[in-house]
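Removed: one protein chain of the complex. Kept in place: all other protein chains.
For chain A:
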Amino acid sequence: MIKVDHLAKRYANVYAVDDISFEVNQGEILGLLGPNGAGKTTTMRILTCYMPATSGTVTVEGYDVFRDSVQVRRQIGYLPENVPLYPEMRVKEYLSFRAKLKKVPYRERKKKIDESIEKCRIIDVQNQIIGTLSKGYRQRVGLADTLVHDPKILILDEPTIGLDPNQIRQVRQLIKELGEKHTILLSTHILPEVEMLCGRVIIINKGKIVAMDTPSNLAIQLRAGNNITLEIRGNGEKIKNAFSEVQGVKKVIWQGNGAINHYTLEAEKGVDVREDVFSSVVKNGGIIREMKQASITLEEIFHQITTQEQEVTL
């Protein structure tokens, strides 16, 4: 659907986007994840033909964003960051203006507008003035605008920024529903959002792609040290020493608390030490009350990837 090839964008002497390539496939929800200023918005602006690239090519459905810009724009519904709208217009009036701009044929216009109003659940505010709407409703009006010409691709820049938790949940639910019919590229710096919505993630930092995979694969790839936490009834000291002898265990942290002891074991990468740990506890007369493998969340991966470089240089 979208093919980005060695894309770069330079502002003065700084590369906001530095040689990135990726593809967005039909029907998927792809997340662009990165800290603020990583180049997410710039990438999206190039994809939506708002600004041209310094070098590299982007094709949308086979159309080049620079040469067939108007064709590309017809395929795309774009929700810019912070959802700029005309505050003096009424919701329905605005959508009708946008539908006309996007060349929705006269016969279908009313139907398309009503459909997008219904999908985004803004029926109860459709005759209100946009300036009087809450942020959550404005966001949904923006989404309704992206849908009004029934585009194949939706590009959403930080769709949940600035909303309260309830509104975030509603907007996410909405995006999930839209993902069934449209190909979606969304950007965010909120990690649970990506885990919840996206089939695939691209993590970008300082204009470069640092990782690209499914959220769960990323977690596996990056499981640098597998942590296991245990709660054991038994002789704390003795069991601790036994753990240090188990093959594959790199580090043992022991927090004694009388009869009940808590341990955190760090195992070597790719080694599953759980069974050996179990038998060594049993051998030393302990009783396992709890054993848990801590799964790495995207949050940690994100933190690792985006800070790794700095930590090396410091």
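To be clear about the criterion, a contact is a pair of C-beta atoms (placed from the backbone, for glycine too) under 8 Å apart; a residue touches a chain by one contact, two chains touch by 3 or more; residues count from 1.
The criterion applied here is as follows: contacts and distances are computed from a predicted model.
Asker: Have a look at "cytochrome-c oxidase", "Oligopeptide ABC transporter ATP-binding", "Gliding motility protein GldF" or "3-isopropylmalate dehydratase small subunit" and point out the UniProt protein name belonging to the hidden chain.
Answerer: Missing chain, UniProt protein name: "Gliding motility protein GldF".
Asker: One chain is left out of this view; which of A:103, A:176 or A:251 touches it in the full complex?
Answerer: Residue touching the absent chain, from the options given: A:103.
Asker: Please output the residues of chain A touching the missing chain, sorted low to high.
Answerer: That gives, for chain A, the contact residues 45, 48-52, 70-71, 73-74, 76, 78, 80, 82, 84-89, 93, 97-98, 100-103, 145.
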